[in-house]
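Contents: one structure, followed by commentary.
Only one protein chain is missing; all other protein chains are in place.
Naming follows writing order (A, B and C), and every chain is counted from residue 1.
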Amino acid sequence: MELQRILDPDGQLVAESPLDVEDVARLYGYMVAARTYDRKCTALQRQGRLATYASFEGQEAAQVGTAAALRPDDWMVASYRDAAAMWVHGYPWVNLVLGRTGDERGGSPPDGVTVLPPSITVGAHMLHAVGLGWAAALQGEDRIAATYFGDGATSEGDFHEAMNFAAVFRTPTVFVCQNNGWAISLPRDRQTASATIAQKADAYGMPGVLVDGNDLLACFAAATEAAARARAGDGPTLLEALTYRLGPHTTADDPGRYRDDAEVAEWRRRDPLARVRRYLEALGAWDDDRQAAAEEQASADLEAAVAAAEALPPLDAGEMFAGMFAEPPPHLADQAALLARDRPGD
Amino acid sequence: MELQRILDPDGQLVAESPLDVEDVARLYGYMVAARTYDRKCTALQRQGRLATYASFEGQEAAQVGTAAALRPDDWMVASYRDAAAMWVHGYPWVNLVLGRTGDERGGSPPDGVTVLPPSITVGAHMLHAVGLGWAAALQGEDRIAATYFGDGATSEGDFHEAMNFAAVFRTPTVFVCQNNGWAISLPRDRQTASATIAQKADAYGMPGVLVDGNDLLACFAAATEAAARARAGDGPTLLEALTYRLGPHTTADDPGRYRDDAEVAEWRRRDPLARVRRYLEALGAWDDDRQAAAEEQASADLEAAVAAAEALPPLDAGEMFAGMFAEPPPHLADQAALLARDRPGD
Amino acid sequence: MAELNVAQALNAALDTALAADPKVMLLGEDVGRAGGVFRVTDGLAAKHGEARVVDTPVAESGIVGTAFGLAIGGMRPVVEIQFLGFAYPAFDQIVSHVSRIRNRSRHRFTAPLVVRVPYGGGIGAAEHHSESTEAIFAHTPGLKVVVPSRPYDAKGLLLAAITDPDPVVFFEPIRSYRAVREEVPDDAYEVPIGEAAVEVDGSDVTIVAYGAAMRDARAAVAALSDDGVAAELVDLRTLVPLDAATVLGSVHKTGRVVIVQEGHRTAGFAAEVAALIAERALYSLAAPVERVTGWDTVVPLRRAEHHYIPDAARIVAAARRTLEA
Partner (left out) sequence: MAELNVAQALNAALDTALAADPKVMLLGEDVGRAGGVFRVTDGLAAKHGEARVVDTPVAESGIVGTAFGLAIGGMRPVVEIQFLGFAYPAFDQIVSHVSRIRNRSRHRFTAPLVVRVPYGGGIGAAEHHSESTEAIFAHTPGLKVVVPSRPYDAKGLLLAAITDPDPVVFFEPIRSYRAVREEVPDDAYEVPIGEAAVEVDGSDVTIVAYGAAMRDARAAVAALSDDGVAAELVDLRTLVPLDAATVLGSVHKTGRVVIVQEGHRTAGFAAEVAALIAERALYSLAAPVERVTGWDTVVPLRRAEHHYIPDAARIVAAARRTLEA
């Protein structure tokens, strides 16, 4: 299967750009913001201000490029490592940070943001995007659903069921697999014996596309095509974005146990931000000032988001019980009373 | 994907036979016995002597041909519709009948018969054959495991996980999919959008083979090759045997609700027994006498099996409790005492 | 008004719901042209169209996971799983996703869907076809668990489940599908989720049951009555949220209780009812609590199944013990 590429690692176009330069600069700005967020979260976790954090460094092109191809009202169903994609699609930083502090309210984006809270279980959420896309079609809307998942997730039975249902019912669903080389400590070649993940699409009679996941433009182009196919009623597509997780699996992981630094260094050279910046700089559309400004703006946005998240008092016991049903049933009222009796402070 | 065929519907060889004539006659005899069993069970069910029964009429070539390619000590993990394959591999008629009367002892074949009781749940059992094949390899044995399942079963997540594990760990497993056109009322083309089931193998980096499932010789040849590959340590294979379920899904089903008689009639013309008989008769290796003798012998064997099954008194309450653990734990002894107190007759 | 059995009453409820709300759709294996293995969806695909009564591939996790997405996306899916034993492949979707989306999104996204599951033994079915593991769903926060025992409630509770804003697992007693008949209104009506019914008033002993076991409980109440024992019969109808007040009220009155449940004994739903009583009605108890349950064995196949299913004789014996205590 051929690897689709538009911008090579040196920042040279090898095919026509699907975007004009100002749009590329805009998306590159998103990548900078995403990386700023990602590093900040790792730092906050080290300070004990966030729970375990899963860095996406190295995967910014795959996430920003594909997410930018969606229409604002499209559904997005992504995973714990997809904050960049979610944010590009409208999920506020404050919700992302809140989730990472360990607060359910992180999962509640503002009205109009059609992004589900990130899936922590691996595999199950792809089916939700099948149902969401189908629901849109049944209601006569032309929005589609995109779902983000990793190479490891393709081993779960639910990946199979999702791909099959999407193809059988021709739902408007775009499956975005970020093959980042690893599922915690398991390398991609021990995850499945197929040469690519993209070829798995054929098992479902679905088109499969292999794209350079560190190439912002190729990711944008492939997702644009897949989204158009879905929106036209021509069914789902599987995209495999070949990329790499530069950081640990999460802040609790020690990748030194299972992979070589040399491999990481090799992929570091293919940094997805660097090649876009080279491209833009060569065209005079980016420079150190813009870079500094973008980083500053992202930092400021994030500081504000963190401050807002931390200012929110934790859910009290009553709110805990109130989350479960539309109307609180009697047994939860009873339980709330038991808790109030024994621990009146909650 | 090309359909492998050796014996055409008119009983003409279109490729070299993998078996000499006497072996073909022996296997044909198995097919006759299997059909006799199948029809007898449907009749017994109508008399209320068996619980719901799932006929395999039309699938005898797929089952007998593939099962005959196994070595006696190979593992077999099959489903509720695979009595012919199981019997060819050593599972006694009496166990099959007993199971169908609703008696757990049907699931206990004699020592040395390496066939698990038929799986009633769809999908899960393929993984068991992955583990069994692997266990053999780990213990230095060269036996393999074959698993039988339908077109519908390929939609379950466990099919995917089984195929993936088998390929990743290169287990000696042969996956035999009998694509009989229907999963209860769902036709094959609404089960999955892929053109064939065999092509799904490619998603796992595994060879996939499409074979005429009504062609005894092609089924035998394909299974022989797959078994040899597994036994040599070269990993699993997916076989798709294209066949047809001539009867209802089970005795509780009414196929008139969902399929045309014309389709059934068309497949009736491709009866897997007829073409072997034509082939053998043309060679003078079969005739009406041998046919009558084979049918009589099968009937007699079955009468004996049914008589033996029906002669067995049902499990008593103590035996019900005793089935659960190697050593009966105290809570089951307590429960047995409660039952004995309230219903001393059990 | 027509006299219907449970299967027909459910069919009527689905027909009503499909007609009333274009967002309602049915999904499941063989629910379309075949009308479902128990014919509960008989005729509905023909009447409402195959786009609304959808035959799916054989993949339970796929069915529930897709329905979950449909529900978040604005539809009102009603899923049929052919038998409770085939809901286990969908367990993760139900427990990890369907039951949680409201809480994890703080009411921003919700999944108002119904999972219909034929359950229970007593018909000599094949392996995996006789499960009564409702307790594991009752143990899952965020689900409502409903178990009707008779046609009137079956229709009214199913209609209530379909309009409920939260996910409902709806258990249908297989051996009552055709065995219990009663008058059922033609119109739409709801039986509220969360209310038990005192089906028979009595003062001597309380019998608590639900679903398929209600038939045996009714027979036991009749037998006891013949012997001059006035048993009060409570049909729970909903397990979550449980109508504890009705159960406890009855036990306060009678001082004696038999809890009937076809599921396995250990950590079954009867244990929850017994625990509630031991916590909140202890001083009313004149006799030890009695549980009449299925055993901690796999449900036996046809020839030995009768050892397993709690029957009227066992209920009567337990009730007598409470009276003799």
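Everything below uses one rule, namely that a residue touches a chain if its C-beta (ideal position, glycine included) is under 8 Å from a C-beta of that chain, and two chains touch if they have at least 3 such contacts.
The structure presented is a predicted model; accordingly, all values stated were derived computationally and were not measured.
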item	value
Interface partners of the hidden chain - shown chains only, full complex considered	A, B, C
Of C:136, C:188, C:219 or C:323, the one touching the omitted chain in the full complex	C:136
Chain not shown: contacting residue from B:7, B:136, B:210 or B:273	B:136
Which residue of B:82, B:161 or B:215 touches the chain not shown here	B:161
Residue, one of C:95, C:123 or C:323, that touches the chain absent here	C:95
Absent-chain interface as seen on chain C, which is shown	61, 85, 88-89, 91-92, 95-96, 99-100, 103-104, 127-128, 133, 135-136, 138-142, 240, 242, 263-264, 266-272, 274-275, 277-280, 282-283, 285, 287-291, 295-298
Chain A residues that touch the omitted chain in the full complex	51-52, 80, 101-104, 120-124, 152-153, 155-158, 183-186, 190-192, 252-254, 257-258, 314-317, 319-321, 323-324, 331-332, 335, 339, 341-343, 346
Interface with the unshown chain - residue positions in chain B	75, 77, 104-105, 107-109, 116-117, 121, 124-136, 138-139, 145, 157-158, 161-162, 164-165, 168-169, 323-327, 329-332, 334
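Note that only the chains that are shown with their structure count from here on.
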item	value
Taking each chain's C-alpha mean as its centre, the one farthest from chain C	A
Inter-chain centre distance, chain A versus chain B - centres from mean C-alpha coordinates, in Å	44
Where chain A and chain C are represented by their mean Cα positions, the distance between them in whole Å	40
Touching two or more other chains - residue numbers and ranges from chain A	157-158, 161, 164, 168
Junction residues of chain C - those touching two or more other chains	56-57, 59, 61-62, 89
